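Left out: one protein chain. Kept in place: all the others.
Should a chain be cited, it is by its letter among A, B, C, D, E, F and G, assigned in written order, with residues numbered from 1 in that chain.
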Amino acid sequence: MTFTVYLSGEIHSDWRDQIRRGAESAGLDVTFTAPVTDHPASDAAGDHLGETGTQFWRDHQSAKVNAIRTRTLIQQSDLVVVRFGDQYKQWNAAFDAGYCAALGKPYVTLHDANIVHALKEVDAEAQAWCTTTDQVVETLRYVLQAS
Amino acid sequence: MTFTVYLSGEIHSDWRDQIRRGAESAGLDVTFTAPVTDHPASDAAGDHLGETGTQFWRDHQSAKVNAIRTRTLIQQSDLVVVRFGDQYKQWNAAFDAGYCAALGKPYVTLHDANIVHALKEVDAEAQAWCTTTDQVVETLRYVLQAS
Amino acid sequence: MTFTVYLSGEIHSDWRDQIRRGAESAGLDVTFTAPVTDHPASDAAGDHLGETGTQFWRDHQSAKVNAIRTRTLIQQSDLVVVRFGDQYKQWNAAFDAGYCAALGKPYVTLHDANIVHALKEVDAEAQAWCTTTDQVVETLRYVLQAS
Amino acid sequence: MTFTVYLSGEIHSDWRDQIRRGAESAGLDVTFTAPVTDHPASDAAGDHLGETGTQFWRDHQSAKVNAIRTRTLIQQSDLVVVRFGDQYKQWNAAFDAGYCAALGKPYVTLHDANIVHALKEVDAEAQAWCTTTDQVVETLRYVLQAS
Amino acid sequence: MTFTVYLSGEIHSDWRDQIRRGAESAGLDVTFTAPVTDHPASDAAGDHLGETGTQFWRDHQSAKVNAIRTRTLIQQSDLVVVRFGDQYKQWNAAFDAGYCAALGKPYVTLHDANIVHALKEVDAEAQAWCTTTDQVVETLRYVLQAS
Amino acid sequence: MTFTVYLSGEIHSDWRDQIRRGAESAGLDVTFTAPVTDHPASDAAGDHLGETGTQFWRDHQSAKVNAIRTRTLIQQSDLVVVRFGDQYKQWNAAFDAGYCAALGKPYVTLHDANIVHALKEVDAEAQAWCTTTDQVVETLRYVLQAS
Amino acid sequence: MTFTVYLSGEIHSDWRDQIRRGAESAGLDVTFTAPVTDHPASDAAGDHLGETGTQFWRDHQSAKVNAIRTRTLIQQSDLVVVRFGDQYKQWNAAFDAGYCAALGKPYVTLHDANIVHALKEVDAEAQAWCTTTDQVVETLRYVLQAS
Partner (left out) sequence: MTFTVYLSGEIHSDWRDQIRRGAESAGLDVTFTAPVTDHPASDAAGDHLGETGTQFWRDHQSAKVNAIRTRTLIQQSDLVVVRFGDQYKQWNAAFDAGYCAALGKPYVTLHDANIVHALKEVDAEAQAWCTTTDQVVETLRYVLQAS
C-alpha cells in the first residue's frame, strides 16, 4: 500500500523533514508533497506577472499563483497533515483543513496541547490529533502496514 | 431577489448586528444566519451528552454538535461573510472559508488592513475583502438591487 | 430555523414518539420523517408486484420498494437519528449511517453504552452519540435555538 | 482486465484467504485490499495518540485512525465484498455497504441464508449475494474473463 | 409526505391517465409530470427555429428542445415511472432509465411479462417492475401512506 | 409548470424586455433574472471596497462582486439564454455558456446567422440556437405548455 | 494521446472486430473494452449464485452481475460507442447511452439511417452519429491524431 501525503501549514520549523525522515526509517512507501516553503519566494510568487500597485493586490496575485500548486497537490493526496506552530496566525493551515473537510479528504492535525481549544472545530473534522511528528509517522506506519 | 447570508467568525463584537441593521435600513430582503454566538453555550454544546474525561474530548464533543448547525447553515446560504477580529486566532473562521472554497460557495471577508498579509490565501478565494460592515452592506445592496 | 429529521433504525420501541413529544414540548420547528415502521407492512411492501418464488427475492422486492421511501427521505433531511435497540441485528440502521457518511449528511446515534465498542465505526462518523431520547431532543433544541 | 477488490467485514474467519487463493488458482488479475484484520491492533489504532479517559473516546480515536485506511481503500476499489459472519454484530460491515451504496460503488455480500431477512436492505443494493467464497471467486472470474 | 413523479415512455396509450386517476382515488399527494405527449407537436418541437435540410437534423433540433423539458422534470422528480408499450422501440424510455440510474434517481418500470428478458438491464436498476398501472398506484400509495 | 430563466450577455439592446413582454403576452409562468445591466454600475461594482491602483485590479474587484450575483442566479435557473449582439466581444456571454455546459445547465443561444461559425463550440452545447426573441419565447412556450 | 473506448450494444454482428481492426490498421493507441458478448454466458452470469424460481429473477440476478463489469468499464472509458443493430430491441444500448449522458461521458452512436427518428433522443446527446464502423474509426483517428 502506498500513500501520498500533503504537508500543510507552518513553514518556520523542520517538522516536514522530521516526518520524511521518520517515514523513511520506518520503510514506508509514502510520497510527501508540500506548498512552497521558501517564504520570500512564496510571497513573490506572482511578481513576475507585473506590479500591482498595492500590498493587498500583490498578496492576492501571489496567493492565486500558489493556489495552482496547493489545490492540485491537496486533491492528489490521500492524506493531509495540517501543522499549527507556536507563532503566526496560520490561517492558511485552517483554510486547508476546511477545504479538506468539504472535499471529504482525510486530514490529521499536528499541534501542541495549549491551542486545543482554539482549534476545536479544526480538530473535530480531523481523523487524528498529533502533538509530535513521531505520532504522525506512527499513524502513517499503522495505516500502511496494517499492524 | 432574496439572499441568505451566513455570518461566520468573530463572536466578541457586534459586527453581525451592524450588518443586520444596515441591511434593514437599506430595505434588503436578506435572511441572516450565524453559528451559536453565546460563547459559554457554544463551548458546552455537547455537555448534555456526558462527561468526556479530558478537555480535548469535551471540545471535540461540543464542536461536533455545533457543526450540525454550522455546516447546514453554510450549505443553505447564498453567501458567507467571514469576519476576522483583532483578537483570538479565529481558526474556525479560516476553516469555514476553506470549506466554502471547496464547495464553490461565494464568501467575502471582513477584516482590518493590518492582517492582509496573513490572510492572503483566504482573501484570494474570496469574492471581496471588506474592512467595514458598511462595505458588506453595500455589497449586499448592489448584488440584490442591481444598481 | 427549521429542521427536517429522519428517524432511522429500531421499530420495536416508542423512541420516535418520545423524540416527537420532546420536540413538541420544547416548541421546536422540526419535521420528523421515518421509514415504514409497521413491520408486517414493510416486509410485504413488494407483495402486490407478484410472487417471487423464494424468501430471498420476496425480501429483495420489498426492500427495493421501501428504498424508494427511505432514500428520498434521508436525502431530504437535515439530520438523521440512527437508533440501535437491544434486540435484532439492525444492519439497516448501520447501512443508513454509512449511506449518510458518504453523502456528508450529518447524523447522531442513539444507543446504550453496552454496545459502544461494536458501533465504534458508526459512532466515529456521527456528530453525537446519545443514550436517551432526551439527549436527542436537547441536541435538536440547542441546534435550533442556539442557546 | 484488472480489478481491485476491497474485502470488508468479518475478521474472525479465513474467508479473505479463501478468496485470495481462489482468485490466484483461477489466474485472475485482482488486487485485494482489506481493513486491519488484527483485532487487538485495530482496537489500539489510536492509542499512540494518548490516553482518552473513557472507553468511548478510546474507540472513537481508534476508529477515526482506521477510517484513514478503510475510506481510502474503499474509494480506490472497483468492487467491495461485504462479509457477515455468524458471530458479532458487524455493524461496520453494514456501514461499509451503505457507504458504497451512496457512492455508487458496486458491492457483493457474503453471508449464510439464515440471515437473509435481517440483511434485506443491505442485499437490495448489492450486485450479488454469495453464500460461499467460491461464488465470490466465480463472480470475479466471470467479470474479468467475460465468459 | 408529497411526491413528484415523472411519467416517461409510451405516448400511444392512456397509462398516464390511469395512474393519475388511481392516485387521485387513493387521495395521494402526488404531482405528475411528463414529456410532451402530443406526438406531432413533439416531432415539430424545433421547427420554429428554422429549416434544417435533413430529417436527421430536424429530429436533432426537436429532440434538443424537448430535452429542456424532460431533463429538468426528471431532475425535479422524486420518482420516475418508465413505461414500455407493445409497439415501437421506445429507446427514449430506456435512455431515461439509464439517465436516472446514473443520477441515482429511483425509477420503476411498467411493462408486460413478455419483454422481461429484453429489459433485464433496465429492470435490474429499477426499484420495482410493475405490469399494471394499479401496481404503480399501489406502490405510490404504500410509499406515501407508509402502511 | 414554472421556469426560472437567466438572461446572459449583451446589455446594449432591449432583447431582455422583448423576451419578458413576449412571455407575458403568452401567459407563461416564467421568472426572469439577469446580471446587472447598468453598465457604469457594473464596472463600478467593487469601487466601494477601495482604490486598487490599476485598471486591471479595479476590473478584477468589480468582476468578483458581480460574480456573487451572476453565479448564484445561473445556478438557481432552469434555463439560461445567452445573447451575442453585433458589437463588443462579449466573452462573458461565452464564459457563462461554458459555465452552464460544465454544470449540465441547459442553455439556448440568441444571435444572428453571420456569427454562426465563430460560435460553433458554444452552439454545439446549446439546446437551441435562436435568431429572434420571438423564437426564444416560442421555445419557452412549448416547453412550459407542452403543445 | 491514448483513449479507452467502450463498445456498447449489439452482440450479434462483428462490428466490434471491425472497429478494432480499423483502429489497429490506423495505428491508433486505443484500448477497447466491451460487455460480455457471449450471449448464453451473459444470460447465465448469475446462475452460479443459485436458483431463483422465476425467469424474471434469474434475469435480474444475471443483469446485476453483468453490471459489475459494464458500469465499471463505462466509467473508466474516455468514449463509448453505442451500437443499434437491425434486430432486437437493444434497450440496454439505449440505457447505456442515457447512463453516459447523465455522467457527462461522451458517446457516439452507430446505426442505420432507417432508425434515425426512433433514436432521436439518443442521438441528440451523442457527439456523433455514424452509420459505418469506418466512420467510427475515422472519428477516433481524428480525435487522437489531431489532423
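We take it that a contact is a pair of C-beta atoms (placed from the backbone, for glycine too) under 8 Å apart; a residue touches a chain by one contact, two chains touch by 3 or more.
All values derive from a computational prediction rather than experimental measurement.
Engineer: Would you indicate which residue among F:V5, F:A97, F:C130 or F:A146 is in contact with the undisplayed chain?
Structural biologist: The one listed residue touching the chain not shown is F:A97.
Engineer: Tell me which of F:L49, F:L79 or F:V122 is the one touching the absent chain.
Structural biologist: Considering all chains, including the one not shown, the answer is F:V122.
Engineer: Write the list of chain F residues that the hidden chain touches.
Structural biologist: Residues touching the hidden chain, for chain F, are 43, 55-56, 59-60, 62-64, 66-67, 84, 88-103, 113, 115-125, 129.
Engineer: Kindly note down the residues of chain G that lie in touch with the hidden chain.
Structural biologist: 1, 3, 78-79, 106, 108, 126-131, 135, 138-139, 142-143, 146-147
Engineer: Residue-wise, where is chain A in contact with the chain that is not depicted?
Structural biologist: Interface with the chain not displayed, on the chain A side: 33-38, 41, 45-46, 48-50, 61, 64-65, 67-69, 71-73.
The criterion applied here is as follows: only the chains that are shown with their structure count from here on.
Engineer: Given the two chain pairs C-D and D-G, which is bridged by the higher number of C-beta pairs in contact?
Structural biologist: C-D
Engineer: Please list all residues of chain F that touch 2 or more other chains.
Structural biologist: Counting only residues that touch two or more other chains, chain F contributes none.
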